[in-house]
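Take a look at the structure below.
With one protein chain held back, the other chains of the complex are shown just where they sit.
Moving on to chain A:
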């Protein structure tokens, strides 16, 4: 009698444990899929600040960045990329690629003050990134060319605000 009841309780606990295990596994799988999608395919990203005016708004846009072309080395001049800032590795910045390795880049050193320009040759394995708003952008003109390995993704689509929805040139 008692042993039968014990067996019942044990069976109950076993089924509860199994159910909990299954649920945990489903949640874990969900997070894994989310992580892999975000890291290897594409991820949404919120960008703000004046440096990419007029392409991106000052108040903040949500853009989609794809991770495939940067991994395959297909980033070309003219693309908007997300770069891990060389000065603060915890920050991502959105800039436009202006030159790949071996290119000669000519840029205005400080357009607010003078028309003085300089030109440099981008070293091997580096890219030259600059904001579209040359008057208020902290970019390669300040910290020099950035290693290609810092490129995290290529922005291709704006998803918010709705009226600006569409692909980014």
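Everything that follows uses one rule, which is that a residue touches a chain if its C-beta (ideal position, glycine included) is under 8 Å from a C-beta of that chain, and two chains touch if they have at least 3 such contacts; residues count from 1.
One rule holds for everything that comes next: contacts and distances are computed from a predicted model.
> So which of "Mitochondrial inner membrane protease subunit 2", "Ubiquitin carboxyl-terminal hydrolase", "Acyl carrier protein" or "Guanine nucleotide exchange protein SMCR8" is the UniProt name of the chain that got left out?
From the choices "Mitochondrial inner membrane protease subunit 2", "Ubiquitin carboxyl-terminal hydrolase", "Acyl carrier protein" or "Guanine nucleotide exchange protein SMCR8", the unshown chain carries the UniProt name "Mitochondrial inner membrane protease subunit 2".
> Which candidate, A:96, A:126, A:141 or A:154, sits in contact with the chain we can't see?
Answering carefully, the residue with contact to the hidden chain is A:126.
> Can you name the residues of chain A that touch the chain not displayed here?
Residues 28-29, 31-33, 35-36, 39-40, 73, 84-90, 123-126, 146-151 of chain A touch the chain that is not shown.
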